[in-house]
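This part shows chain A:
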Amino acid sequence: MTSPLEQKKIRITGPSMVTANRTWDGVVIYRTSQQGWSADLSDAAIVRTSDEARALLTESIADDVGAIGAYIAPVEIKDSGEIEPGNLREHIRSAGVTIDLPVPA
Partner candidate 1 sequence: MYAYDELDRTLINERVSEFRDQVKRRLSGELTEDEFKMLRLQNGVYLQLHAYMFRVAIPYGTLASKQLRALAHVARRYDRGYGHFTTRQNIQFNWIKLAELPDALADLAEVGIHAMQTSGNNTRNVTSDQWAGVAPGEIEDPRIWSELLRQYTTLHPEFSFLPRKFKFAITASDHDRAAIKVHDIGLRLYKNEAGETGFEVLVGGGLGRTPFIGKTIKPFVHGHDLLSYVESILRVYNQYGRRDNIYKARIKILVHELGIEKFAKEVEEEWLQMRDSALTIDDAVIEDIRSRFTYPAYEKLPHMPDELKKAAHDRHFEAWRKNSVFPHKVPGYAIVTLSLKPVGGPPGDATADQMDAIADLADKYSFGEIRVGHEQNLALPHVARRDLPALWKALDKIGVATPNVNLVSDIIACPGLDYCSLANARSIPIAQELTRRFSNHETANMIGRLHINISGCINACGHHHVGHIGILGVEKNGEEFYQITIGGRADEKAEVGTLIGPAVPYGEVADVIEDIVEAYLALRARPDELFIDTVKRLGVEPFRERVYATR
Partner candidate 2 sequence: MPLVKHGKITTDTFVHVADDAEIPGDGAILISSARFLEDAEALSRRVGKTGVAWPNNRDVDDLVPHLDRLAVVALVFPTFRDGRAYSQARLLRERHGFKGELRATGQVLRDQFVFMLRAGFDAFEVKKESDAEAFAATVKRYSVFYQPTGDGRITALHRRMQLRHSESAGQ
C-alpha cells in the first residue's frame, strides 16, 4: 500500500492491471484490452510481463482527458478466472471504504 503514485521503474511480480480515476467524476476505472476504461474490475486487461505493463500504462496515460493518475497494480486471478484486487489498497478502491459510512448509502 506504499503509494504507487510515484512509480518510476516498472517491474511487475505477477499478473497486473492498469487502474486510474475517471477525470470528470473521480470514479475508479480499469484499463481494458480495447483501449478503453471500465469501472468493473472484471473488464481489466491483464498483463504478465514488465514490457506488457509498460505498454499498457503508456497507452493509458495517453488518455489524459478521460483518466488521471494511471498506475500499474497487482491482481489475483482465481482458479475460476475471476479477477480480484491484488492488495488491500486495490480492494479498498474497488469495494469502497472498510468502515460504515456515517450516512448509509
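Quick note on selection: all candidates are chains of the complex that A comes from, given by their letters.
The definition used in the following text is that a contact is a pair of C-beta atoms (placed from the backbone, for glycine too) under 8 Å apart; a residue touches a chain by one contact, two chains touch by 3 or more; residues count from 1.
Just so we're clear, the structure is a prediction, and the values are computed from it rather than from any experiment.
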item: Touching partner of chain A in this complex, picked from 1 or 2; value: 1
item: Candidate 1-touching residues of chain A, taken from the complex the two chains share; value: 1-3, 5, 21, 23-28, 64-65, 68-69, 87-89, 92-93, 96-99, 101-103, 105
